[in-house]
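Note that one protein chain of the assembly has been removed; the remaining protein chains are unaltered in position.
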């Protein structure tokens, strides 16, 4: 179960004349939660974007299950769920339409389970109203419904708990815990402490910056 | 030598304006392409030096 | 409940379905934003109106000018609508999700460009007969005009999408797109107006249409590659 999923070696990245991290190396195993910590502007989001493959402005090596990531992009993307700052939800489409398109993008997902996923995030009854009529929290929950749909092994979550109420946070934490128990991995940033999700390893980028 | 006198050379058979205008422009463009990077270089070196001094003083 | 995380994946949706889903999604999005849907068309009509007012309302003169005017207006109208092709997706994060999909990006890009063309190029082609009457274009020229627009405007959408993809990360990309894309539009403009003029004078059209078709074929093969690369670069920045 605890095979190495993602391995990062000597990662270097600079932004606006500033070194964000230098010689950053770590591994993420199956069944592990890794929390990226750091002050605002320490490069948390940048790191997550690099790991997910969105940003290519870095030096160093990233391996996915032992293979250099450039070689296994497609396999990696099939195993990845990325949750970014922007929720990736079209305001003019209904929650259902949004998730159906997401299923189309990830061929292995079953569109028949969209209803179920929306129910899980408490959006039952909102399936067919355009998302721009929903509240900010509901809007975000549409995007979070992807966590229930997904069969990806690696979750990269950037601030997944903002604009979510307490009860929602607890449900999300339980979901993350279950994902990890099944052998999946989670890399996330959050301002809140994670509770009851098992072992959380943290990587602090502030110390990185000083070293670099 | 295809000209007999200097005035003939200057007038270029009545096309002096066009020929000399062209060559002046050509010279200007060539000089621009050499002077601009040289000036840029001195500006850049001065700027980077100032930066280095700032960095050396601050810590 | 989550599915067990087993690596045996069963593709529930194939590539053709993704193409169809993206096409449907983009069309639906445009249809729900009616103002943006008709804006290029209105712009097209307005630009056309400027010529008789600005140059001369004399029928013979306008008829001579018509092929060029219609093509230039079509070109500008396409360009105007280009900026929004990827911008909304970029702003709300859909573009990130698109780029992280294990499916080929080119497929989605093609579907998006096709949707864009259906709402601009195709629409312009359909109103072209009306415009040709207003500009006194002889009736013999109308089929040539419509055929050339039908073959030429998809190329405009494809090439414009490269510009849109390159500038999507910039706050004000609108003017820049025109600067990047207009020089690339020139061959389409030349062959398009050539086709209409040939049709008006009763010369054979086949050569022009074949050239426009060749440009379209080349664009269909190469532009999605460039658009995909440009999107990854823009999102990466």
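Order of writing sets the labels: A, B and C. Residues in every chain begin at 1.
Note that contacts are C-beta pairs under 8 Å (C-beta built on N, C-alpha and C of every residue); 3 or more make two chains touch, one makes a residue touch a chain.
Criterion: contacts and distances are computed from a predicted model.
Participant: Please identify the absent chain by the protein name in its UniProt record; candidates are "Dihydroorotate dehydrogenase", "Heme exporter protein C", "ATP-binding cassette domain-containing protein" or "ABC transporter permease".
Facilitator: Answer from the UniProt record of the missing subunit chain: "Heme exporter protein C".
Participant: In the full assembly, spell out which visible chains the left-out chain is touching.
Facilitator: Answer for the hidden chain's contacts among shown chains: A, B, C.
Participant: Of B:7, B:33 or B:57, which sits in contact with the chain we cannot see?
Facilitator: B:33
Participant: Under the stated touch rule, tell me which residues of chain C contact the chain that is not displayed.
Facilitator: For chain C, the residues touching the absent chain are 159, 162, 166-167, 169-170, 173, 176, 179-180, 182-184, 186-187, 190-191, 194, 215, 218, 222, 226, 229-230, 233-234, 236-237.
Participant: Please output the residues of chain A touching the missing chain, sorted low to high.
Facilitator: That gives, for chain A, the contact residues 57.
Participant: Considering the whole complex, not just the chains shown, which residues of chain B touch the missing one?
Facilitator: Touch with the absent chain occurs at residues 1-3, 9, 12-16, 18-19, 21-23, 25-26, 29-30, 32-34, 36-38, 40-41, 44-45, 48-49, 51-52.
Here is the rule we go by: only the chains that are shown with their structure count from here on.
Participant: What pattern do the touching chains form: line, ring, star, complete or other?
Facilitator: Drawn as a graph, the chains match no named shape, so other.
Participant: Find the most central chain, measuring centrality by the gap between its CA centroid and the centroid of all protein CA atoms shown.
Facilitator: Closest to the centre of all protein C-alpha atoms: chain C.
Participant: Quick check: how many Å separate the C-alpha centres of chain A and chain C?
Facilitator: Once rounded, the distance between the two centres reads 35 Å.
Participant: Which integer distance in Å separates the CA centroid of chain B from that of chain C?
Facilitator: Averaging C-alpha atoms per chain gives centres 44 Å apart.
Participant: Between chain A and chain B, tell me the centre distance in angstrom, where each centre is the average of that chain's C-alpha atoms.
Facilitator: Chain centres of chain A and chain B, defined by C-alpha means, are spaced 55 Å apart.
Participant: Over in the complex, which chain A residues touch chain C? Could you list them?
Facilitator: 52-57, 74-75, 77-78, 80, 82, 84-93, 97, 100-111, 130, 148, 150-151, 153, 178-179, 182-184
Participant: In the complex of these two chains, what residues of chain C are touching chain A?
Facilitator: Result: residues 2-5, 9-15, 17-18, 21-22, 25, 28-29, 32-33, 88, 91-94, 96-103, 108, 232, 235-237 of chain C touch chain A.
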